[in-house]
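Structure record follows, encoded as structure tokens.
All protein chains of the complex are present and in place, except for one that has been dropped.
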Amino acid sequence: MVHETSVLVGGKAGEGINSAGMVVAQLLNRLGYYTFMYYDYPSLIRGGHNFAIIRASDRQIGIHRDAVDYVLALNQETLERHEDRFDERTVRIFNSDVVRDEGQGVSVSESLKAENAPAIMGNSTVIGAFAKAAGIPWDTVVNVFTRHLPKGTQQNLAVAKRGYDQVAAVNPITPVGDRCCSLVSGNEAAGLGLVAGGITAYVAYPMTPSSGLLHFLAENAWNFGVSVVHPENEIAVILMALGYSYAGRRAAVGTSGGGFCLMTEGLSLAGMAEIPIVIFVSQRTGPSTGLPTYTAQSDLRFILNAGQGEFPRFVAAPGDAGQAYYWSAVAADMAWRYQVPAFILADKTLSEGMYSIDLEKLPMFKTGAYHAWDGMEQYRRYAYTDSGISPLAFPGAAGAIVKVNGYAHDASGITTEDGGIVSQMTKKRLLKGENLAAGLKDYDTVDLAGVPSAETAVICWGSVRGACLEACEALGIRMVQPVVLSPFPDQKLRESLKGARRVIVVEENATGQLAALLRLGGFQVDATILHYDGRPLTPDLLKAHLKEVLQ
Amino acid sequence: MVHETSVLVGGKAGEGINSAGMVVAQLLNRLGYYTFMYYDYPSLIRGGHNFAIIRASDRQIGIHRDAVDYVLALNQETLERHEDRFDERTVRIFNSDVVRDEGQGVSVSESLKAENAPAIMGNSTVIGAFAKAAGIPWDTVVNVFTRHLPKGTQQNLAVAKRGYDQVAAVNPITPVGDRCCSLVSGNEAAGLGLVAGGITAYVAYPMTPSSGLLHFLAENAWNFGVSVVHPENEIAVILMALGYSYAGRRAAVGTSGGGFCLMTEGLSLAGMAEIPIVIFVSQRTGPSTGLPTYTAQSDLRFILNAGQGEFPRFVAAPGDAGQAYYWSAVAADMAWRYQVPAFILADKTLSEGMYSIDLEKLPMFKTGAYHAWDGMEQYRRYAYTDSGISPLAFPGAAGAIVKVNGYAHDASGITTEDGGIVSQMTKKRLLKGENLAAGLKDYDTVDLAGVPSAETAVICWGSVRGACLEACEALGIRMVQPVVLSPFPDQKLRESLKGARRVIVVEENATGQLAALLRLGGFQVDATILHYDGRPLTPDLLKAHLKEVLQ
Amino acid sequence: MTGRQLITDAQNTWCPGCGNFSIQHTLKNLLADMEKEGKDLDTVVLVTGIGCHAKMADYINVNSFYSIHGRAIPVATGIKLANPDLTVICCVGDGDAYAEGLDHLLFAAKRNIDITVLVHNNRVYGLTTGQYTPTSPLGFKGKSTPAGTLEFPMNPLDLLLASGATYVARGYTRKMEQLKTLVRDGVLHRGFSFIDILQICATFFPMTDYYNKRTYDLPEYDRSVFDLACSRAREWDYNGDAPIALGVFYQREGPTLDKKVDRVIRSVQERDNAILDFLASRQ
Partner (left out) sequence: MTGRQLITDAQNTWCPGCGNFSIQHTLKNLLADMEKEGKDLDTVVLVTGIGCHAKMADYINVNSFYSIHGRAIPVATGIKLANPDLTVICCVGDGDAYAEGLDHLLFAAKRNIDITVLVHNNRVYGLTTGQYTPTSPLGFKGKSTPAGTLEFPMNPLDLLLASGATYVARGYTRKMEQLKTLVRDGVLHRGFSFIDILQICATFFPMTDYYNKRTYDLPEYDRSVFDLACSRAREWDYNGDAPIALGVFYQREGPTLDKKVDRVIRSVQERDNAILDFLASRQ
């Protein structure tokens, strides 16, 4: 039997919905559950409707479901907006100061007054009430508050206790073990991965939904040994980062679509000058400013083809926090091993979703070596080699004159207009791409899950993996997720699709960008399920779509 | 019998090779020939080796050949570098002051001295000598100098006459009629097309090989009624142009790859806000700064996919000046009719090549209407319609409040985060794309030439058409050139390929970008011929490649 | 359109206490006044960047171009060049116009293009939840600089003076009467008008007390004397605790780009002839 439960916390922007949600997630984490939290908010600072859905399951999950078992309503709107998610068994907990409803009301103002606590602690009352209703032992609440609300813990607990004591344990949640995962967002996981991959400089200009990575690395810069720089704009971002890389430090940048546009010229420079660079792009609904705080998977084609001219690039699109961690580290490695731009293509769902990472199972990543100059022969930045990869040296290295150049250049890095050298250098760069592709043979670039032997296969990418996996398992379908999208893992994909007779591609965009890529690679695509209203596909919705397609 | 001849003029940068070449072209034009001139120069201002090849034929041509019949050498290097192009019949005319050679030497310094003329007129001696050697009547020289060297004509003629009188008519060129074409570059032809298409504002930042268009329109701004603005950078360029369009004036911008990178954010804004804009991009060898003055066709994929999010765009890649004229006008029309970004994708060969346009055959372009607000109902900038195209009004229009917006927006242009409206608006934009595709059914979006019934077909795009056409004619091959590349003209292409059993794609890039597009569309591609040293494919080289492939 | 409702029905989503409300109010009142004085509001265009400030495009019921982060100014320049009869007002942010798109701002000043730029200078990135901007004080602890910035702020007035702006003023969202005068004079000024507005960000940089204590009104002086303006502008460097002058620092008349540019309107016939003439010249 599957144990699982979902909790919705809703209220106005600025009311701390996100942190309330995180506390709820930690409570469920303490019961041994894997959790996922989706946080939904419009692009504004106060007011407007925010909500979080915390889902807990005894299996790893990467997305929320439509229906919820508990609702924590900080305002009336929460109950109205989400009615579809409730049934008669849904436990309704609310702030009775501002919400009228049947169910378990607790007065936030009274708790605060009684404890002489500031308004900011109000949510604790409601969380306390939830804990009781869900049968969570008070000890667990104490434990979670102590670890995760270190400021004013005692007062917060006192406020929570008032909520706890006011309601009844109507629908206890069964503890499922004593596993205790680490709850991290996709952005944080990517940040950890970058650190694991040896990144020592992160340069970014804030842009939702990538800003979390900037904030995370800035906050932990000292511990991780990462220099974090926030310059005047995204053009400066990528060029500063290229300066860092040239000087020998592994640099990464992060942004979203509009900011990435401004990096494309620097990207092409990196391609030509063969300067390693890691680029984290988190997608949101476009075009243009679009929906800054809502998700999409509509920049794949852009990322794959951005920049004038032709040069190899690495692109990985992780589907959950675990993959974000691992592939961010790999991206850093690939950038340096092959001296190419390496992308981590995320989306809002992944970036800002909170996932469970099981620390016990976390592999420590070993950063690979790059091709360093041996100091013996005369240094030539673009020396021809069998692999197309020239040895790296950095300014300051005794005896090396390191000349990088965005013009067509010769092996020494001096500008040339000689047609022969120009085409040879183009071949050199493409050769690196071939070697990159070959090097990836050792990696699990395609994830095969669901029911691997099923004749129907769903292919997806990025965060939609979470919904696909569940829908596929439920419907007996094979799930195939190419994590690496450039170089395109043709062969691994073909293996994963062996025996599949019907292929359905699921994406959060309007034109089927992965589907196009598949067709280009000669893969059969029988149907596409496209979803593009900014909200992540849930397993429920996807199942419905799949059933329709499969009819 | 085919009449044709080729002349090479070579010397140092700064010696006026380009204008000497143009005079030669006009001389041949006066003999009734169609001409094409290729101008080859490195990215520097003085010194270095420049040369022009002027080819004349009694048929329309769009490219030069390898071999030449005459060489006009202003320095020794010219003879050394181009030896491969000469045979024993090549007429060698040179400035005997600095060149030692067998053949017909004329002393530039002596002519200048005799006529007391400035150094800048020196080339006239050599041109005069060429005219005589080629059997061109002196009258014709007088005529051409008078029309095309209006400054100091008499003195120039006197200097030329000294050259004319010094040599013998060794290899007279047969006049082929009294057709007299207009000789224009691809950039100029595009400029004329933009004007014909109703463009009244051109905004650009200089970038080779697109700068010629900026200079041309700036020079003729008054006559054409076009405002020409050269702002601080390419970001300003596209945003100013969007300001122009919003205010009701048809605006175009021009650039090359690196500058286009900086426009991608504005492009996505145009897509979302549905602001018409024409974007002229002329390709050069990349990535990055690459070879600024050499050609390539390696930005197609970038242009097709640039900008975050999904929105329709029109992309035409003309193959010669006639097509550049026509399709630039069409692009302006499409931009306004469908309120989308419309691209003219050129390349260095097209931009800076000089072509013959037969004025007699030039169709005058009639600019189509756009969907204008009728002033009746309340104005809503993004009103839903059956076509997806909303009526246009401009600020200042009485009673209209015109709100454009790069955020997801409702019909009035007010920001929305409502998932339903967001997907509806996405559909609206894609619907415009479908209608654009449908509207193009009335245009010759694919050119079918060569031997249309042949079982072997060559598919090409852009300026490489010139070489392909000739190679195909010579080898009995069908030539298919999709001029419009977005929306991709599937159906017309399929028709053009009916009965073709073997398909070879020819492109000036290293990865086969059109070939990929074809494969994506389900077209068969049996082989690719890829050329990427910055120099245009000539019919000779292409023929050799084709023969190899066809073996 | 006369007697229009000046505020749209769009839901306002600024935080309570946000200084943007004052600017909105100022604009609304100004527009209402202008309409009363006979101005046709159909000829007014509002151009914004992206940030909290930029929501103005949604809220004010006039023509608007809600552009992208940092790029309102070139859009406004294009609009004004295309149709000089339009009155073009830009609402931009300090992140927007002083960081992302600084160059455009300075070039607009250099060109003396006749537009009015209101910088909602809350000295923080509001909409992206609180990072430092070029005018944040040294040591500002934002989300991208949790240990405090290492950069001294820029003085935008000084920069704009150096760039050739012909109307340079500073307002404050808690001094609404004055703000209205500054904006009105800026709009009336023929040439590039720049108004740096110290704007309260209630959530990320609530400087009300600080500004209330330090701001004062510039005394009467000859606004056309550049050096005077410079020294006034340098009194407060956006960092230290000096008195903060409000008012017009500098104003002078000068030729504006939009008036200098030729605008020849050609009929279709004229254009076709010009094309043919050109082609004939190349025969």
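Just so it is clear, A, B and C label the chains in written order, and each chain counts residues from 1 on its own.
The rule is simple: contacts are C-beta pairs under 8 Å (C-beta built on N, C-alpha and C of every residue); 3 or more make two chains touch, one makes a residue touch a chain.
Keep in mind it's a predicted model, so treat the numbers as computed, not measured.
J.: Among A:98, A:120, A:142 or A:397, exactly one should touch the missing chain; which is it?
T.: Looking across A:98, A:120, A:142 or A:397, the contact with the absent chain belongs to A:397.
J.: Among the options C:8, C:26 or C:163, which residue touches the chain absent from this view?
T.: In the complete complex, the chain left out is touched by residue C:163.
J.: Going by the contact rule already stated, which one of B:21, B:105, B:258 or B:353 would touch the omitted chain in the full complex?
T.: B:258
J.: For a quick check of understanding: of A:114, A:414 or A:544, which residue touches the chain that isn't displayed?
T.: Here the residue in touch with the unshown chain is A:414.
J.: Write down which of C:56, C:154 or C:168 is the residue touching the left-out chain.
T.: Residue touching the absent chain, from the options given: C:154.
J.: By the contact definition given up top, give the residues of subunit A that touch the hidden chain.
T.: Here the touching residues of subunit A are 29, 147, 180-184, 188, 192, 195-196, 198, 200-201, 203, 220-225, 227, 229, 231-233, 235-236, 239-244, 246-249, 251, 265-266, 269, 273, 357, 359, 362, 364, 367, 394-407, 409, 412-415.
J.: Over the whole complex, note the residues of subunit C touching the chain we left out.
T.: Interface with the chain not displayed, on the subunit C side: 101-103, 106-107, 110-112, 134, 147, 150-152, 154-155, 158-159, 161-164, 227, 230-231, 257, 260-262.
J.: Mind listing the subunit B residues that contact the chain we can't see here?
T.: Touch set of subunit B with respect to the missing chain: 13-14, 42-48, 204-208, 211, 214-215, 218-219, 221-222, 228, 230, 232-233, 258, 288-289, 292.
Here is the rule we use: only the chains that are shown with their structure count from here on.
J.: Tally the contacting C-beta pairs at the B-C interface and at the A-C interface, and name the larger one.
T.: If we tally the C-beta pairs in contact for B-C and A-C, the bigger total goes to B-C.
J.: Would you kindly tell me how far, in whole Å, the mean C-alpha position of subunit B lies from that of subunit A?
T.: The computed centroid separation for subunit A versus subunit B comes out at 44 Å.
J.: Using CA atom averages as chain centres, what separation in Å is found between subunit A and subunit C?
T.: Averaging C-alpha atoms per chain gives centres 37 Å apart.
J.: Residues touching two or more other chains, restricted to subunit C: which are they?
T.: Within subunit C, residues 50, 66, 68, 101 contact more than one other chain.
J.: List, in ascending order, every residue of subunit B touching at least 2 other chains.
T.: If we look for residues of subunit B contacting two or more partner chains, we find 235, 265, 269, 273, 406-407.
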